[in-house]
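The complex is shown incomplete by one protein chain, all other protein chains being positioned as in the whole.
Naming follows writing order (A and B), and every chain is counted from residue 1.
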Amino acid sequence: MDKKAFEIQFNWIFVLVAGAAILLFFTAVVLKQKSLSELSTKAVVIKTIDAIITGAGVSTDTINIVDIPNSNIEVGCNRAAKQYQNLILFAPGLIKGDKLITQTMAFSAPYRATNLLFMTSPQVRYIIIGSNSLAREINKSLPSDLKKEFYESMPEIRNSNNYKVRLIIFENMIDVPRALEKMPDHDVTAVKVNGNNEKGTIEFWEKSGNSWLSKGSSAYIGKQPLIGAVYADTLEAYECSMRNAFSRLNFVTKIYAGRTRELLRRASISGNQPQCSQSYSSALAHLSSISAASSNFGIDSINTIAAASKLLADQNKNAQIHSCTLIY
Amino acid sequence: MEILGLAIVVVLVLVATIFVVRFLVLKTPADYRKGFVSSEIASNTLNTFLRTAAKDCSQLTMTELFQDCAQARGIICDNGQDSCRYAESTARNVFEGTLDKWNMKYEFLAYTDIKQPLVKIGNLCKAEKRSKLFPIPISTATMFVKLDICG
Partner (left out) sequence: MNRKSQIQIGETIAVLFVFFILIVVGLIFYARVIKGNIEIEGEESSQLRSVGIAQRVMFLPEVQCSEDNNIIDNCIDTLKLESAQSLMRENEVYYYDLFEFGNISVAQIYPNEVKWSLYLRKADNLRNKIVTNVPVSLYNPVTRRHGFGVLTIETFSK
């Protein structure tokens, strides 16, 4: 090989090595930047959800539409983008898109124990089927920005390319709509409601081919947890949030019991109004049954709490009639 | 010629550096807490104070004392003070334990005519302030209680 040819070859090798080094360097920078940007998107989502959860604790009966970076948020028991210890959040298992619809409502039994937070995506389709007043009330309570449809009887349902469809059925169970048969099974779910706006039972269903598969039953107390069952698409998610709401109810009940005990003690010492003492001592019995029942969530405890709540509300009214300090 | 090119590059790098330093390095954290705290303090202090029951004045609320102060001034409290002086001394006492302790500058006013306030505590805010105004109905007109938190 002559000197000239060696020189040209060396030049090419040099250019190749230098070019590869530069390319490698920038590829590394780009990859690092990509992972950083993904991390930062996740951080924004976590921050937004944290702010929503904080906001939910301080305001009731609010509906908000929140912009987030386009992402898929996985929601599970005590988990929404990050792990929590006691999260009261009713939401579908997966929230897709760049917008979140959030709603808050107070959970009172009969006094406010906590706020319930509902969260979903505008891309989830909700189909409410029922002709009773409860169906109408639930339809009215859901945000208008939600992709919701209300029918009194089984309609002709078309597939409008939503990643999840949830049917809320207040009367007899219907067949799986033909147009939705091709959707993945876990994305087409239904909840069948049996009861009134005070309490009742709910059955969770999931599509299995062209039929429904029962995923189990649970119960609700008041309209707010029922709305929770509309948002949460699995029995496990619903029961997890309800268990957390019940443990908060348990704590708040203990506070009211302590307060009522003190009111009773002071009323007994003064002896001026025996009716007050009577109301407080009856209330204490009801509070103690709510406290016992709220230590675990289930149909039996819901029945106990619903009955005790009514009696407690009567005692509160009694206290009001006799100008005593109210129980709650 | 090369020197000129180099000079342009250096100038461009300098401009970029100044820009970055100005907007990124010297960025100060947004004081979210300050905004929340001063607006909460202005409204909560006034709201809470007006609800508070006077201990030496038949448990009347400060709102009731201010109403009397703007009208007949018929209420004489157990310590001999009239409604205006009692409300004023209570406000001073409360602000001493709160706003003064937290080194906050403020101006508290109770008035029907702002030029002749019935009660005035603290000094006028010279610059930025968070303000809360509460109207209180009285038989002849409306009186106002106002708290400005400076800064």
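Points worth noting:
In this section, a residue touches a chain if its C-beta (ideal position, glycine included) is under 8 Å from a C-beta of that chain, and two chains touch if they have at least 3 such contacts.
The model shown is predicted, which means the values in this text are computed figures rather than measured ones.
Touch with the chain omitted from the figure is made, among A:110, A:130 or A:222, by A:110. Among A:90, A:126 or A:328, only A:328 touches the chain left out of the display.
When the omitted chain is restored, the residue from B:48, B:79, B:123 or B:142 that touches it is B:48.
On the side of subunit A, touch with the chain left out of the figure occurs at residues 3, 6-7, 10, 14, 18, 25, 29, 47, 50-51, 54, 57-59, 84-86, 108, 110-114, 247-248, 251-252, 254-259, 262-263, 266, 316, 320, 325-326, 328. Considering the complete assembly, subunit B touches the hidden chain via residues 17, 20, 24-25, 27-33, 36-37, 40-41, 44-45, 47-49, 51-55, 59, 61, 90, 93-94, 97-98, 102.
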